[in-house]
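For reference, the structure is listed below as structure tokens.
The complex appears here without one of its protein chains, the remainder shown in place.
What follows is chain A.
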Amino acid sequence: MQNMSSRENNHNPSPSSAAMTIREKEEYISNFNFPFCDESTKYEKVAKIGQGTFGEVFKARDKSNPKKFVAMKKVLMDNEKEGFPITALREIRILQLLKHENVVNLIEICRTKASQANRYRSTFYLVFDFCEHDLAGLLSNVNVKFSLGEIKKVMQQLLNGLYYIHSNQILHRDMKAANVLITKNGVLKLADFGLARAFSSSKNGQPNRFTNRVVTLWYRPPELLLGERNYGPPVDLWGAGCIMAEMWTRSPIMQGNSEHQQLTLISQLCGSITPLCWPGVESLELYKKMDLPPSQKRKVRERLKPYLKDPYAIDLLDKLLVLDPSKRADSDTALNHDFFWTDPMPCELANMLANHTQSMFEFLAPPRRASQMRHHSLPRPSTSALQDSGYQDRVF
């Protein structure tokens, strides 16, 4: 430990204060060369590519390998009363666990050097492999055109990623196009595990009591909107269905501006929410409190037909956008669907993406026109839990 500075000169007035004084500690912290936690200066920031509830995300270059780019996500700690945010710890723990082609790769966690300038408090960054695009950014660019085979490839990778995280007992809980990254080589990565958590079917017979204040409103499944707290992987599959439809509509298919309106939009698309099609829904907390449109017919197929002709695609969407979570297709079932096993087969995205050398992120794109499906250009709502102050607000 080369940095254990010699303390021989420091007089310790009493045995109990043999530990360091504040100043010594500050010096110790700024000099200690944490062997496991590199300094963020090994990367050089290139551009800001994201801003949201989580804080800032930057694109950066690895100074030791100028061809290598990373994304650096800052851990916001400014308003933390309870130290390092529990949500960030959760995200780190989950990302360390998940290693898969279709899940964003956490390279390391970096720190700024503690110094007087930052009151001897390091800032931490989560460092990821850089992905050139996100799906929301790509879909908002009319010049980016996906063939049916390419759409299949996107959905296949997305479902593969979900299958992997779910079999590791992790729920993503924030599926949306902006959280689906795509590299320039066409590899899809699920990203932003800031709301993710581990789940088990239930602990000693007790139903889970997860928060239902998760998932961006437009992608939020009906069970969460109705107050379910004992939910599971189907919440992510609903989002997968919304994203799949968006591959053709190019904008989110249900853009509610309140939870009630979101449920109304869902009812208008998937039919009225009744105990008949969804046994047990009557016991959900908000089912009776919400005034929902009665006697709506299910119109998934007819409403989507103007956008997509492929009957297999429509059939798969019909199985994903199912009100009753227990009847919704899981990722395994979905991956076995004929959609992925009939011509045209899933096809690599790399060639198509090679035509687009500019990174496309939702953050950098002009606001998407929400033309096709009823809504005006609302600002895209971010994940429900309060905004602005990052991790802290997502403690539940």
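We take it that a contact is a pair of C-beta atoms (placed from the backbone, for glycine too) under 8 Å apart; a residue touches a chain by one contact, two chains touch by 3 or more; residues count from 1.
Keep in mind that, in the parts below, contacts and distances are computed from a predicted model.
Participant: The chain dropped from view, which UniProt name applies: "AP complex subunit sigma", "Cyclin-K", "E2 ubiquitin-conjugating enzyme" or "Trafficking protein particle complex subunit"?
Facilitator: "Cyclin-K"
Participant: May I ask which residue of A:K63, A:K99, A:R209 or A:K327 touches the chain that does not appear here?
Facilitator: Selected residue, touching the omitted chain: A:K99.
Participant: Which one, A:A60, A:L76 or A:I109, makes contact with the chain that was left out?
Facilitator: For the chain that is not drawn, the touching residue is A:I109.
Participant: Even though one chain is hidden, which residues of chain A still touch it in the full complex?
Facilitator: Missing-chain contacts on chain A: residues 1, 4, 7-8, 12, 15-20, 22, 25, 28-29, 32, 34-37, 81-84, 86, 89, 92-93, 96-99, 109, 111, 114, 120-122, 124, 167-170, 198, 200, 203.
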